[in-house]
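Before anything else, here's the structure in question.
Every protein chain but one is kept in place in this view of the complex.
Order as written gives the chain letters A and B; numbering starts at 1 within each chain.
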Amino acid sequence: MSVNQAVTLKVENIHKTYSREEVLKGISFEVKKGETKVIIGPSGTGKSTLLRCVNRLTVPDAGRIWLDGTEITHPRTDINKVRQSIGMVFQDFNLFSHLSALDNVRIGLIKVKKMEKGEATEEAMRQLARVGLEDKAAAYPAELSGGQQQRVSIARALAMGPKLMLFDEPTSALDPELIGEVLEAMRDLAESGMTMVVVSHEMGFARSVCNEIVFIENGVIVEQGPPYLLFEDPQHQRTKQFLCKITELYGKSERK
Amino acid sequence: MSFLKLAYEILPALLKGTVVTLELTACSISLGFVLGIALALGRLYGNRPISAFSNGYIQFFRGTPLLVQLLILYYGLPRYDIRLSSFVAGILGLGLNSAAYQAEYFRGAIQSISRGQVMAARAIGMSRFKTIINIILPQALRIVIPSWSNELIYTLKYSSVAYMIGAPELMAQGKFIAAENFRYFEVFLVVAFIYLVAVLIVSRVLNMVEKRVRIPGLQMAQ
Partner (left out) sequence: MWNSIPPLLKGTVVTLELTFLLLVVGLAVGIPLALGQVYGGRGLVLLSSIYEQIFRSIPALVLLFLFFFGSSFIGLNISAFLSAVLALGFRSSAYQSQIFRGAIQSIPQGQMTAARSLGMGKFQAIRHIILPQALRLSLPPWSNEYSSVVKDTSLAYAVGVIELVREGRYIIVRTFEPMIIYITIAVIYFILTYAGNKSLGYLEEKLKVPGFETKGRKE
């Protein structure tokens, strides 16, 4: 994972309050091109909210976000245009139920990028092959396993040619045997140079693939740094506690 | 003459009325469909005034009898110099009425589509409009088929109320014939039979259509 000096995503001082409770209390960080960042932290600390602020599915109360120089949080920005450059993978997959796998991947190309049908089909099949599902192109979401559905949703996001990929707990809704295939797809993606921000508990993945781990608790970044540093020599007691707990639950080594 | 002979004799005349009944039904359900979708989208995605208007419209047309609505259109409007033929008033009344019910069915279908799919559509850059057209409506229109089938049958039956404002449909034909031969009960027995057959046929056809457009995993509202 060669890392450029160029900054792809810049998040500055994000605040967000939900029904009187402030879930994000001034989050700031940067993601360089080609970098993979993993965000960890106890449930309910606003990690998903943070991701959704990046593509403005949720509007932050304060703070600013830039993607490659374009300010996402600026009211005048054409958000639909920006979203084409950001790919998002959801915990619940959110595949379009009425469309086959191929159509799910194709629809953004045809309707948003206004590609020609033939070209779009080629690109869509390419992405499906990339996640190993070209033989399931005609299947409907209900006919696919959870792991397959998630891989299709990764293909759907990749087809748009994004500069940045966001993963919101991509394996949390999957049966244990199916987690491996998704993590593998994500690792391939990281190694191919994609800039990624991943919210996850999968420590094996984090240790082997990411450049930096960000630990968020109670709406603030407690600690951030490269995996080996955080695991071997964390600065904060809380970081150590949390990592121990997580490693206990989700395993130290990589899932195959 | 026997009942069967009578039935045989009056059938052609009654079928003429049946054609008008079917015309009334087809036109008004179409009007109701277009208006119903507009109302449902207005109610769900419109701003305050549009949403309130939709809601008010739906409440009014569902809370008052079809007969009264038809009477208003046919006898009330002429007071302000708008004269509609009974056929047009019938279509308008049935259509406006049906729109209110269809709007509620559409609303239910749209709301049953998971919010997550809407988020995913927005996340790949689809505008609100594109999301509605490409993701929500294709699913909602399939989900709504059972309810819509009900509505079609309902409209077919209630087209009979247009008789009260003089539309020359099946009921009116029946009354006309019975007034001549005074065999009211038997004539209307044949009329009832025609409605029965019509409803059965339409149900069967709609059932087949539903099976044709089914997509695995896409839940139909019951």
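We take it that contacts are C-beta pairs under 8 Å (C-beta built on N, C-alpha and C of every residue); 3 or more make two chains touch, one makes a residue touch a chain.
Since the structure is predicted, the reported quantities are computational estimates derived from the model, not experimental observations.
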Contact set of the excluded chain (shown chains only): B
Chain not shown: contacting residue from B:F33, B:F87 or B:Y158: B:Y158
Touch with the omitted chain, as defined above, among B:L4, B:V34, B:I133 or B:L196: B:L196
Residues from subunit B at the interface with the omitted partner, ascending: 59-60, 62-69, 71-72, 75-80, 104, 108, 153, 157-158, 160-161, 163-164, 171, 184-186, 188-189, 191-192, 195-196, 199-200
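Note that in this section only the chains that are shown with their structure count from here on.
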Interchain centroid distance [CA atoms averaged], subunit A/subunit B, Å: 47
List of subunit A residues in touch with subunit B within their complex: 55, 57, 80-84, 86-88, 90, 92-98, 107-108, 111-112, 140-143, 153, 156-157, 160
Complex contact set, residues of subunit B against subunit A: 113-114, 116-117, 119-127, 130, 134-135, 138-139, 142, 215-218
